[in-house]
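Apart from one protein chain that is not included, each protein chain of the complex appears where it belongs.
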Amino acid sequence: MRRLIQFLIVLTVSASVAFAAAKLPTWYNLPETTTPAPQSDIFEYIDVAVLAAAMALAAYLALKRRSRRGLLALTIFSLLYFGFWRGGCVCPVGSIQNVTLGLFDSGYVVPATVIAFFALPLLFTLFFGRVFCAAVCPLGAIQDVVLVKPLKVPTWLAHALGLGPYVYLGLAVLMAATGSAFIICRLDPFVGFFRLVPLGKWGQAIIQDGSWPGWDLGGRFNLLALGACVLLVSAFIGRVYCRFVCPYGALLRIMSRFSRWRVSITPDECIQCRLCEDACPFGAINKPTRRKNVSRSEGKGRLAALILLLPVMVAVGGWLGGRVSPALSGRNPTIRLAQRIRDEDAGKVKGTTDAAEVFRESRRPVVELYEEASGIRREFLLGGRLLGAFIALVVMLKMIRFSIRRRRDDYEADRADCLACGRCFAHCPREQARLKRIREGK
Amino acid sequence: MKKRRGISTTGVIIAVVITVATAAAVVVILRFDPTGKGGSGLGEQFVYDSEQYRKTDPNLIHYKELKPIETGLKVARGIAVGPDDAVYVAGDRKIVAFDRDGKSIAEIALGDPPQCLAVEADGTIYTGMIDHVEVYSKGGRRIAKWPSVGDDAIITSIALSDSDVFVADSGNSVVLHYDKAGRLVNRIGQVDKERGIPGLLVRKPCIDVAVENGKVLWVTNPGRWRVESYSFDGAPKRHWGRQSQEIEGFCGCCNPTCIAVLPRLRQAQSSHGWLITGEKGLPRVKICDETGCLRSVVAGPEAFAKGTVGLDLTVDSRGRVLVLDPVAKAVRVFVKKDD
Partner (left out) sequence: MSEQKEQPDLTRRDFIRSGVRGALLAGVGAATGGLLARSRSGDTVWQIDPEKCIACGNCATYCVLKPSAVKCVHAFGLCEYCEKCFGYFDLDAPDVETGAENQLCPTGAIKRRLVREPQYEYKIDEQLCIGCGKCVAGCGQFGMGALFLQVRHDLCINCNECAIAAACPADAFRRVPADKPYLLKKKQ
């Protein structure tokens, strides 16, 4: 044993001498480079568990218990927990990009917790409607709590702006699939606020070493300014981000259309009292259809025309998408670098950039870079075409939906638009009756 | 839309707020610079600026560059000139040779990654591995493998005279003096207060040796920013050099990293004892006379990639300075401008 120890000592000594030109005095202990550990994994699993629990609770509160107050309390909790405590990252909205990149780039590994963050809200929505939006999503929550005076957005405008999420979704998927950028994260308007008051960081610091880390953490001005603007608008136009921007919302809308259960305004039956007509701050309540002014044949003709037009429009969209793809591909770092190198070599630009310098010093052949760039450009061309076709498809489906006259006898929350916030419940006299606040009957 | 009963003040205010906020949001998004195009935006005091030293006064540069010789190596370590001005380069696990016009003439596979080499007039090649020396015939056959110098050894350079082999061991800060048969004769450059030898000081392993005229041994002492000459019995002769970022001095924490002795050329009889030195940090190659006075610049920092470390250099009988550029993995060829 002692031999072994001696041997080891000899080994370590000779190893440390190898390069040591500066022979440090023997009494000097070489300090170690500190490596503070990242947050433990356990927190991530807790986050997933809290997410699932919060959505289950939201479903219960919205569908079963029909409690707006409960949902509001849950909203505030989610804002604090998923927003300020967790710092907002990774949220289901952003996880679209991780999942996309994971599907397209086999070298990119998506952590299980991120997959859960992506899939759980979708699955819940498929069964219960958009209960995630109702009271769990921190982005929704922060808008919801600042909503002071909801204005009605004209229907045509709401429908036009409603295309936003699909366009954004398509763009985000294209950018993530090509490994270019996570644009949702770059333009997340609220994460700046969440980081301004990073409860999580403070909490952990206090738990871990009993110290107060101080106020020195803060968001960046640009992000905060964007967030402030969006919040200002959403004080009057309820959940403006959720309705007209959020790409995850686009996915949730699809899920929600086919959900198993959903929020209903009335606890039992609609008595056509019209009291709930303006109850929804998000314009999600559909009126019963008026039967008389529909000329069936006219409607049918339009429908047939639209269906015939569909493939044409999709093709046109695809073509247009291909045309704009070069502009989109300019966001890709490799393409940007290749462009820069080309411009520099052609003498079109003066000087150089850090990235160009790094490239030149790497001595990588320029043709290799150009080849890589044109490969990505091809991806963008294909992606741009698909994106254009996708947007055209969405538009056309929207129009087709308009021309299908579905009979509706009652006031109902729109399957896709309804955020399950529960604000309309209290407007329904049947609900009041259920709660025994008014006497039943007329 | 049924509620439009006249326009109230609050309505106007709200409309204005929404418009302004939307416009502001658009402006902010357009001003976003997530890709670093605008640079760090840090003040000047945060920027490390050695640019001023990366430019050389063109009047000092007396050399021009010819077409480089691509070595085809992944790691290029050492360079030497052999008979007929053939250029030998050691790297990867081989030695590659080129004729004076840059045409490849030989390739010798080695068992270990070579660090340096020297070639005799008859074409015999001495190459230094990390801890030992191997000798190859002109045809590429291994003639000898000398025993390991020790575990701590990092051999960084070899120089030859008629009957001696000098091996720089940067790991132990010493130059080992062998005879041609590989017998250790002497250790040169170790601390010796009586003889006034301060000892070689290295940080990154980069001691280089060169023999002048078959009689004098030149050694770099990078940690002291100087070059030193010794007689073959280890007696110190001369030394010169000082630390400076300016072109006259040796820059950084340890330089020069390589030297070669300028051959006595017909037209420049006075160039006796002149040295070519190469540095890292500010990669530059220059010629100093026997007193250490700068005579000309072969290539300034602008000729090399930023952060180039590990130049090696040699000079052929025609006075062409051959610099092995480890970043370009090529032999850069410099000739006097008026040649």
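Letters A and B name the chains as they come in the text, with residue numbers starting at 1 for each one.
Heads up, the rule we're going with is that contacts are C-beta pairs under 8 Å (C-beta built on N, C-alpha and C of every residue); 3 or more make two chains touch, one makes a residue touch a chain.
No experiment lies behind these values; they were computed from the predicted model shown.
Engineer: Can you work out which residue in A:A52, A:L163 or A:I254 touches the chain that's missing from view?
Structural biologist: Checking the options A:A52, A:L163 or A:I254, the one contacting the hidden chain is A:I254.
Engineer: If I consider the whole complex, including the chain that's not displayed, which of A:A56, A:L80 or A:V110 touches that chain?
Structural biologist: Considering all chains, including the one not shown, the answer is A:V110.
Engineer: Which candidate, A:G87, A:P165 or A:G227, sits in contact with the chain we can't see?
Structural biologist: From the options A:G87, A:P165 or A:G227, the contact with the absent chain belongs to A:G87.
Engineer: Which is it among A:L223, A:C246, A:C280 or A:L387 that touches the chain not included here?
Structural biologist: Hidden-chain contact among the options goes to A:L223.
Engineer: Who touches the missing chain here, A:A54, A:L79, A:V99 or A:C133?
Structural biologist: A:V99
Engineer: Given the contact definition stated above, which residue among A:Y81, A:F118 or A:F282 touches the chain not shown here?
Structural biologist: A:F118
Engineer: May I ask you to list the residues on chain B that touch the chain which is not drawn?
Structural biologist: Here the touching residues of chain B are 33-36, 39-43, 45-50, 53, 203-204, 243, 245, 251-253, 281-282, 306-307.
Engineer: Just checking the interface: what residues of chain A touch the absent partner chain?
Structural biologist: For chain A, the residues touching the absent chain are 18-19, 21-22, 24-25, 28, 30-39, 41, 44, 63, 87, 89-91, 94-95, 97-99, 102-103, 106, 109-113, 115, 118-119, 122-123, 126, 181-182, 185-186, 191-192, 195, 198, 200-201, 205, 216-220, 223, 254-255, 257-262, 264, 266, 268-269, 333, 353-355, 357-358, 407, 409.
Everything that follows uses one rule, which is that only the chains that are shown with their structure count from here on.
Engineer: Using CA atom averages as chain centres, what separation in Å is found between chain A and chain B?
Structural biologist: Spacing between the chain centres: roughly 52 Å.
Engineer: How about chain A: which of its residues touch chain B in the complex?
Structural biologist: Within the complex, chain A contacts chain B at residues 14, 17-19, 21-22, 149, 151-152, 154-155, 181, 186-187, 189, 222, 225-226, 228-230, 232-233, 236-237, 331, 333, 336, 354, 357, 360-361, 363.
Engineer: Please name which positions on chain B make contact with chain A in the complex.
Structural biologist: 1, 3, 10, 14, 17-18, 21-22, 24-25, 28-29, 31-32, 34-36, 151-152, 154, 171, 173, 201-203, 205, 223, 305-307, 327-329
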